[in-house]
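Handing you this structure, nothing more for now.
Missing here is one protein chain; the remaining ones are kept as they sit in the complex.
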Amino acid sequence: MPLSALSKTILSSSALLLLLAAVIVLSIGFGPAGFDVDAVLGIIGQGSQTSQTHTIVMEYRLPRALLAAVAGAGLACAGVVFQAVLRNPLADPYLIGISGGGSLGAVVCITIFGQSRILGLSGMAFIGSLIAVGLVYGLASLKKGAGYINTIILAGVIVGALMNALMLLVISLSGSDEMQRILFWLMGDFSLADYRKTTVAGVVTCLGWMAAFSQANRLNLLMVGDESAAHLGLEVSKIRTFFIVVASLVTGAIVSVSGTVGFVGLIVPHMLRLALGPDNRVLLPASLLGGAAFLAASDCLARLVAYPTELPVGVITALIGAPFFLYLLLRR
Amino acid sequence: MRFHPRRLVGLCLVLMCAPCLAGTDASGISCVTDDMGRKVCASGVPRRVVSLAPSLTETVFYLGVQDRLVGRTARCNRPAAASKIPQVGAYLHPDLERIISLNPDLVLATKPGLREEIVERLTALGIPVFVEDCKSVDDVCFLMERLGRLFHRELEATSAIEDIQRRRRVLKERLEGLPRPTVLFAVGVKPLVVAGGQSFLGALIREAGGVNIAEDIAIPYARFSFEEVIKKDPEYILILDKECKQQECVDHLKRYPTLRAVRYEKVESLDADLVARPAPAVIEALELIAKTLHPHAQEMRALNR
Partner (left out) sequence: MNAARSLLTCESASFRYRDAPILKGVSIAVTEGAFLGVIGPNGVGKSTLIRVLTGTLLPERGRVLLYDKPLTAFTRRAIARKLAVVSQTETSDFGFTVWEEVMLGRSPHHGGIHYENREDRAIVEMALEKTQVAHLAARRLDTLSGGEMQRVRIARGIAQQPAIVFLDEPTTHLDLYSQLTLMELLKEINKQGIAVFLVSHDINFVAQCCADVHLMHDGAILAHGAPHEVITPDLVATCFRIRANVSVDPETSVPRINPLGIL
């Protein structure tokens, strides 16, 4: 008799929780000169370290690690949901135009508005994501009937392309020399992490995760096909809308605070599914923790590999992502 | 990089003689080598010049040949009279068609950020393009000298160079013996991008009597870790004002109260139009930075102009 879903959930989540804790501790303690135990102990008021180290840890490494963890958690969870809803294990949270909209919002903010007092970069990016998702929904609803999933994906591709085109338009018209800043945003950047951003993103991610997990059985049903799911008691379009909205909000929130970090929402759920099976009751908690550990670790690498210069975290995830895809290809 | 004053003057004199060496022939063709190693020639004084960088526009005005200037970029804002000259597009993205339509016989461009294709296209059409890539104040002098030759304004160029060199000497004397504070020059704060040792701004810091904490960074303008900033704890933090609305960047830095530059309010925002341009006004930029880094030293400016 194979392991029950409950046992799998508890075991995998516990293991990943430990992993996440280890990654956070390592992220906090690892500096260019190696691991500094005092730095970690300093957080709980023990150990002896200089006030400089304390500042580095509390004002730089810790908020960064936490934000990376939250972002990884959110993107991985959204990835699980999108892969189930779109019935495609290679789906990705950015597939339906969220990243395109977020990028457009951010670019508009950077080039045209400078730093708006009211909304700020994150606010405009989030609004951009919402507009993109709204457009996707609008487009998809124009063509009712069967093949809804393909319609959504197609609409997402269209809207994403449109947003990218507009973004390039804005960049070129503004004659902006903010290219570096835009590029860093597009590649994902946690260096500007602060506790406020982390808290907001964390709350949204937690609420989104709880909403999704509370319907995890229904998410499983979505994977067997629209008609079968309906015959098994699911209000298919309602629940699908629910999941897409939840996952989009979480993704939009993450994108708005950290830029578009690629591959996390694709690799983490996929890897965990290969290891733990497709049951979302197991995958949702596992992805939350696994995604957090993955991105926190990637960000730590991004911070240290080329010290004192920094790599954008998107470069690290892409360098991990490409071989991963190669592996998938060879495996088939 | 320490230069003897005499050596500097000698170098300039030699450079002034360079036209003889390069061969200005009777028909008035003057040739110079630009910073990309290409030979750029102009017969007579160029009549229709397009400038693709604000610093070069400033230099043209300084040399007094602004009436030959037929095109400039949108960012060329100094001096004020430059706004009367037609634009050929954005600073790093000029419109090739507009440049060509102005029928120039010389195009001045700056290497950082320039698209090679533009240079190639213009050259292929027979339009000479002079590309500058100044990395220090010496480079600016050399640039002025060559442009002076190209425009047959050697006198103006020489006098500008002499003025710059003189003021540099004075500056150097004033800085003699003064402690050199550690400096971070941020060209962007969100995210943090700094001037490394190989950059133009890095050279200015060195000459203004500061020690750049990012001196060892090979990339001219690189992302930088805040952790390193906290560790090195520079006495001064200079910010280019164009990159962020001043107060915001300063506020962002206030998150790190252990930084002494923050605590003692030694975070300064500098006018990018002045400081970041390799133009004759570079000497004022130099003096400004020096004054910022050594506020209690005596007057940095030369007493007689």
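A and B label the chains in the order they appear, each numbered from 1.
Just so we're on the same page, a contact is a pair of C-beta atoms (placed from the backbone, for glycine too) under 8 Å apart; a residue touches a chain by one contact, two chains touch by 3 or more.
Predicted, not measured: the structure shown is a model, and the values here were computed from it.
Every visible chain touched by the undisplayed chain in the complete complex is listed here: A. Note on the undisplayed chain: of the listed residues A:234, A:255, A:289 or A:302, the one touching it is A:234.
Of A:148, A:213 or A:307, it is A:213 that touches the chain left out of the display. Touch with the chain that is not drawn comes from one residue among A:11, A:41, A:200 or A:223, which is A:223.
Among A:120, A:278 or A:321, only A:278 touches the chain that is left out of the view. Across the interface with the omitted chain, subunit A contributes residues 1-2, 4-6, 9, 87, 89, 213-218, 220-221, 223-228, 230-235, 273, 277-279, 281.
One rule holds for everything that comes next: only the chains that are shown with their structure count from here on.
Separating the centre of subunit A from that of subunit B, both taken as means of CA atoms, is a distance of 42 Å. By the touch rule above, subunit A contacts subunit B in their complex via residues 31-32, 51-52, 55-56, 59-61, 114-115, 172, 175-177, 180-181, 184, 189, 191-192, 194, 303, 307-312. Contact residues on subunit B toward subunit A in their complex (touch as defined above): 74-75, 89-93, 113, 188, 190-193, 214, 217, 219, 221-228, 230-231, 233, 244-245, 248, 252, 255-258.
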